[in-house]
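Notes for the one structure printed next.
A single protein chain has been omitted from the complex, and every remaining protein chain is retained in its original position.
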Amino acid sequence: MKGLMESIYEMFIFRKEDKFLNNVDPRVKFVVLLATAVPIFLSFNPLFYVFLTILLVLQTLFLANARRIAFSLKGIVKLLIMFYVIIYVFNAYPNLLNIEIAAMAFMSIFRFFLLVYSFTLFFTTTCIDDLAQVLYKLKIPYHIAYTLVLSVRFVPTVAKDIVQIYDAQRSRGLELEKGNIFERIRKILPILIPAFIISILRVDFVAEALESRAFGSSYKRTFMVDLRIKLVDIIYAVLILIYILAIYLFLNTKAYSFVLGWF
Amino acid sequence: MELAIEVRNVWYTYPGGVVALRNINLDIYLGEKLVILGSNGAGKSTLIKHFNGLLKPQKGYVKVFGVDTRKASVAELSRKVGIVFQNPYHQFFSERVWDEVAFALKNFGYSEDAINYRVTKVLRLFDLYDYADRSPFELSSGEMRRLAIASILAYDPDVIVLDEPTVGQDKIQKEKLREYIKLLTLQNKTVILVTHDIEFITEGFDRIVVMAKGTIVGEGKPKEILYDEEILVKANLMMPQIPRIATCSKLSKIRDERPLTENELLFLVLSMLRGRK
Partner (left out) sequence: MAAILVENLTYYYPKSIRPALKNITLKIERGDFVIITGPSGSGKSTLVRTFNGLIPHFYEGRFEGRVLVFGVDTRKASVAELSRKVGIVFQDPENQILTLSVEREIAFGLENLGLPSTKIRERVNEVLKELKIEDLRYRVPFELSIGEQQKVIVASILAMKPEVLVFDEPTAHMDPYSAWIFSKILKELNRRGYTIVVVEHRLDLLVEYVTKIFVLKDGKLYAQGKPGEILERDDIDSIGVNVPKFISFFKKLKNHVRTVKVPRSINEASEVLRKVVMWSSL
């Protein structure tokens, strides 16, 4: 659980890296994300998934920080393995050795994995601040776009609070491991309530800080790094789109059966 | 003297890779008034979390009244060692002050009668009895701190650890805090104060343990430690004001005395002046 949280945190947190994808405009990356994600839903062809995986891995290795992406995916992968086992057992029962179901379950999980992978690629290479800027440029009011930033910004803070609350309550004899299911749910209260209260109290302080930095004062908010779509970004997007289209056509026309005929 | 807590060759590294404790050896005796002194990041909080099992040492061991902390649960150890954490908001969740104090007692399985008796007793002791039915969140910050200490004292642990209780407190609140600490020692509790407030610890404590970067860099009586510039510098701390002026003015050297409080220094200076006459 903790590993998953850390993986997710690493996915969203800002790190200054000199990798190609980090400098591509978020709008372009988003289009690429859609172009990658939507076909995942539409296609059931395992070969297509293979080609998509190749696309994602190539981008990871050459255009982004592979280590960070691997770390972010690590947490999810463990969860997915668990899901796989659950789906398999659930569907194969009582017949526990069923190749067909094993393959089917694997396909479902793999689709989900590809989806998560493409999103991870997007988020690890995109600063949330930039995302907020992009939303603002798309005419969403900044104070709404900014809530994205605030949410990510305060996740580690709230996590730290919860750890400290948990320590304090354990020191007063709270034992979450004991008791039946109802008792255990009740025991969450001494942790949830302080967490909520601290967060609510925090709102005023953060609001003060925001006001004191002139938040919401100007109709036209500017940005230190003004995002602009560059020619390279477009070239990148076009290449990806061509690749995806090519696979799609290849797999769906006679060309495929022709190639298969060679084997 | 009976040994309350025994720390032997303890090492602890946080999951992120930060080595918080390096080979800590420490004996804490029953009835002591001990200070664990160090600046932020020295490892003080990490160390005290080993006293009730919140953290278990990766190397070495910690024994609380003879019990190895790796073999006991946090709940069991907390009955002997109570920790009052810095921020009361990390623990308050009840509707009434009374329930807040009763919480630990309920967790430890005390009877209804015992709970009534103990909660009443401790609320009266801390002048909070009139607030018993009020919400803990209605209290002032000083009262909240009092309530936090009261709710730990209620179940009578032999050792009470106070984690940075002076942060953000004004002079009057700090004086009250001193009174509560005295109150605790009158109840025969072993008191461990974790702090970086060098001025606060100039009186009322038997022993100071100085930590820096995960190790203990010095240990001794207040008069020794608070005049030891070398140890204090190692710990990124400064000499309290009275020892500082006594040292810089050479007074402590000439008279071979180590005043810690204003009154001690005053007595010393006046006796010097009278001696002249």
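Letters A and B mark the chains in the order given here, with residues in each chain numbered from 1 onward.
Rule of thumb we're sticking to: a residue touches a chain if its C-beta (ideal position, glycine included) is under 8 Å from a C-beta of that chain, and two chains touch if they have at least 3 such contacts.
As the structure is a prediction and not an experimental result, all values here were calculated from the model.
K.L.:
In the complete assembly, which of B:E95, B:E112, B:D127 or B:E199 touches the absent chain?
P.N.:
Candidates B:E95, B:E112, B:D127 or B:E199; residue touching the omitted chain: B:E199.
K.L.:
Any idea which of A:M11, A:L52, A:L73 or A:I128 touches the chain not displayed?
P.N.:
A:I128
K.L.:
Spell out the interface residues on subunit A facing the chain that's missing from view.
P.N.:
Contacting residues on subunit A, toward the hidden partner: 13-16, 127-129, 149-150, 152-153, 156-157, 202, 205-226.
K.L.:
With the missing chain put back, which residues of subunit B would touch it? List them for me.
P.N.:
Residues touching the hidden chain, for subunit B, are 39-41, 140-142, 167-173, 196-199, 236-238, 240-242, 244-246, 248-251, 254, 262-263, 265-266, 269-270, 272-273, 275-276.
What we mean here is this: only the chains that are shown with their structure count from here on.
K.L.:
Write out the stretch or stretches of subunit A touching subunit B in their complex.
P.N.:
2, 161, 164-165, 167-175, 189-190, 193-194, 197-198, 201
K.L.:
What part of subunit B is in contact with subunit A in the complex they form?
P.N.:
These residues of subunit B touch subunit A: 15, 49, 52, 54, 73-75, 78-79, 82-83, 85, 87, 89-93, 103-104, 107-108, 137, 151-152, 155.
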